[in-house]
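All protein chains of the complex are present and in place, except for one that has been dropped.
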Amino acid sequence: MPEMNLRDAVSMGLREALDADDRVFILGEDIGEFKGPYAVTNGFLEQYGAERIIDSPISEAAMVGAGIGSALGGLRPIIEIMTINFMLLAMDQVVNHAAKLRYMSNGQIKVPMVIRTVTGGGGQLGATHSQSLEVWFATVPGLTVVAPSDPYDALGLIRSSIEDDDPVIFAEHALLYRIKGEVPDRHYTVPLGMAKVKRHGTDITLVAYSRMVHVALEAAEVLAERGVDAEVVDLRTLRPLDKETVVDSVRRTGKAVVVEEFWRTGGLAAEVASTIQEEAFDYLDGPVGRVGGVEVPAPYNGTLEAAALPNAARVVKYIEDLYGI
Amino acid sequence: MPEMNLRDAVSMGLREALDADDRVFILGEDIGEFKGPYAVTNGFLEQYGAERIIDSPISEAAMVGAGIGSALGGLRPIIEIMTINFMLLAMDQVVNHAAKLRYMSNGQIKVPMVIRTVTGGGGQLGATHSQSLEVWFATVPGLTVVAPSDPYDALGLIRSSIEDDDPVIFAEHALLYRIKGEVPDRHYTVPLGMAKVKRHGTDITLVAYSRMVHVALEAAEVLAERGVDAEVVDLRTLRPLDKETVVDSVRRTGKAVVVEEFWRTGGLAAEVASTIQEEAFDYLDGPVGRVGGVEVPAPYNGTLEAAALPNAARVVKYIEDLYGI
Amino acid sequence: MDLDYAQASAFYEQMLLIRRFEEQSGRLYMAGKIRGFLHLYIGQEAVAVGAMSALRSDDYIITHYRDHGHALARGMDPNIVMAELLGKATGSSGGKGGSMHLFDVSRGLMGGHAIVGAHLPIAVGLALSAKYKGEDRIAVCFFGDGAVNQGEFHEALNMASLWELPVLFFLENNLYGMGTHVEKAHAGGRDIFHGADAYRMPALQVDGMDIVDVREGTMRAVERIRSQGGPVLLEAMTYRFVGHSVQDPEAYRDSAEVDEYRERDPLVTFKDRCMKQGLISEDEAARIEDSVNDAVAEATRFAEESQEPSPESLYDNVIDASSTE
Partner (left out) sequence: MDLDYAQASAFYEQMLLIRRFEEQSGRLYMAGKIRGFLHLYIGQEAVAVGAMSALRSDDYIITHYRDHGHALARGMDPNIVMAELLGKATGSSGGKGGSMHLFDVSRGLMGGHAIVGAHLPIAVGLALSAKYKGEDRIAVCFFGDGAVNQGEFHEALNMASLWELPVLFFLENNLYGMGTHVEKAHAGGRDIFHGADAYRMPALQVDGMDIVDVREGTMRAVERIRSQGGPVLLEAMTYRFVGHSVQDPEAYRDSAEVDEYRERDPLVTFKDRCMKQGLISEDEAARIEDSVNDAVAEATRFAEESQEPSPESLYDNVIDASSTE
């Protein structure tokens, strides 16, 4: 199987959609002449033209609104919001419109739109540019929220997201674009709403998504050296949550720690942990643990920022303290 | 002690602040000539004048931004956002600016601003006008989030919120304005960050805030008839969370159910439930339960909307199923 | 005024239908059969009827929450509209949308939107889809003077002009946004259409109390859009004879102003002119009065006798084929 990085996997999925369906177009800031802020759409303008690769003014609210309208008009828009932090300017369009129009019209209309955006911290971009707001979208009925951790899932999930008839928030982690992985030549998709066990283990379940999956896998290696065999579940889709895969794993291991980049209080880990103890209480050897971001705006300084984010060492230490292993 | 309703309690707190401190002013839509969308500022324009009771254009983002700027300039703004749903248009100002400027300037500036807004469903206002988004703000470092359930707390908390030197989101439930309660003549405050036991009990702890406190109290009465003595904890402040009061209660009762209006997935109940099982795992007789809003945009039809919101009967039934009591 | 008999009668009948329908809606609200927010179109009838008469059946219509007039003028069945206002299963959204969210995709009516200013970008997207597909249909977006101060107004007009999209921005300037007079909210003053220059967008103003002027102005605007492609801003100066919503004490305006405009009642003046010119006879006027009264009575009967939505419908149309817990 050919290796490719996550950026190329997403690009490939976008090109396929543009090639296969004239109704698909991409609207975003600097995706054309600038060749994409993260180079995902590099070369697209030249290949598909300015009608389908639309450079937008800096107007996030109207970008999403125009995406919604074009979807109501029968198109299949892909809206690129440069980073998820800027979604704060389009929140009303996403939450009050994209997510609710099907319901408020009782199915007369639907919004087959994908919003691609870049999430996460760790790049020393400071407090306003380092958030993981996909967690909020994962609470909104009417939205589907996806956050892949590797190229295989990224391609499989972008395919499913574009095919989906409802709004999907597709969050790509800025620090994962260069990560490499094998991607089959044969066509495949990764269905929305399905988590995946990325490492099999018997002693403890680590649940994560996006970049934190790699932190969890790293932690699992350290634990392995100590004879603790950790299972790592990659949620992949944050809404709808694949409770089954998570709960099945915990029923087998009896221990669970959820790792996420979002601030610890009120993050997705709280939902996952609550669900686990609701559905597997009698299987638990102890409380379900959570490792999340420190409760501060992201600092610019690299050492401070690193201290604010979960890493393998913090996860392992936390597990020691929690379970004494 | 005199009785007053929650609307008058908030009004009274606002008048006190306007009387006591010239730096305090109120900016909002239709708070003056219209006399307040929910009549909280009825008569204010006449008494305090147009310099201090400012009717705003419909520009939520700029309203909050102007509030922030005026706070940087040494004023003590109170911004009224007609309902919390419209905060979606001001999200960037609240989350990226109000909440982060103190940190990004390393304390050179602060934002002593109160954003008063109306939250909650149950009024048949439809999907875009019935949300409980205070839950999201409760995840943001730099913000304090308050949601009173009765006149006493409303007055005590609005006083503390206005005195506070950092941004406070003050969420008033639309269906609680008419609720009456005793309010002492002597000056008092309710400190931010402190929950309160609103009903003492020994068998199970019900945790809630705002309107759901009344649902929990109602459920407690039904349970009492069955010989189940429930304790009801009113969070009052959603951020910072008063974990101690909640956990202490659960350590005594061994059972806990969190009730909230927000959609069940990813709500504040998830945070509270996770925290309880983390800090009181060995005291629990079973999983911590959650009763939240049904995972749909709010429907207009009254019967459907009621079916989507927690009520005493649903809470009691849930407790039966969960704990067999 | 070059109208033939049929047109004169039809226009008068449509305006009268809206007037009587709204009067009845107000009564049903007072009777507690309509709940939530109810915004009546009384006084503005000439705008919707005049505008729709100049549009094609394949054009898109999108409007705000004050939408009954647009829906009826576009030919939506009064029974279905009234049933939606009463929250019945037979309503256009099965009772889930309510008064503020009327959709009839078969007539290109893409809603009914309750967030001020937010549907303008959606109209831009509808127009984008038309241009993208090479259709010559246009998108007509009705909104009020209060919406002009929302950032999305600016973003939407800029995009539409920049990309030369076929949008008719149809501003109904009734001088007030809730209780705030246009001159206290808009720095550009009462005559908003001048603001279009900033976007190099052609604009015109018509007398919204005169259906013929509205119709002719709309024809000019539409003709320009279809022939040259770009958007147009059309401002109709109008007035609502009743409160912003059904429970508005109208403290912000004196009755003298209301009376003055009632002198120019668009129905009365149009009817008088038609009669003077022999376009409508006494008998015809009487026939129209009867048929309109019958239609409103029938709509009321239909709505009241219709079934409540089924409990299961609560879960329908959140996302495709989804039924969330």
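Lettered A, B and C in written order, each chain numbered from 1.
Just so it is clear, a contact is a pair of C-beta atoms (placed from the backbone, for glycine too) under 8 Å apart; a residue touches a chain by one contact, two chains touch by 3 or more.
From a predicted model like this one, the values you see are computed outputs, not experimental measurements.
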Going by the whole complex, the chain not shown touches A, B, C
Out of B:E33, B:D166 or B:E231, the sole contact with the unshown chain comes from B:D166
One chain is left out of this view; which of C:G75, C:G189, C:P249 or C:P311 touches it in the full complex? C:G189
Sole contact to the chain not displayed, among B:P2, B:G74, B:G227 or B:G324: B:G74
In the whole complex, of B:G13, B:G28, B:G65 or B:G266, the residue touching the missing chain would be B:G65
Hidden partner interface residues of chain A, rising order: 29-30, 33-35, 37, 55-59, 61-62, 85-86, 89, 123-129, 264, 294-297, 299-304, 307-308
Which chain B residues touch the hidden chain? 25, 51, 54, 56-57, 59, 61-75, 77, 92-93, 96-97, 101-110, 141-142, 144, 164-166, 240
Residue ranges of chain C at the interface with the undisplayed chain: 149-155, 157-159, 161-162, 184-189, 194-195, 197-201
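Quick note on the criterion: only the chains that are shown with their structure count from here on.
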I'd like the Å distance between the centres of chain A and chain B, where a centre is the mean of that chain's Cα atoms. 30
By residue number and range, which residues of chain B touch two or more other chains? 61, 85-86, 89, 126-128, 295-297, 299
Among all residues of chain C, which ones touch two or more of the remaining chains? 93, 96-97, 101, 115, 151, 313, 318, 324
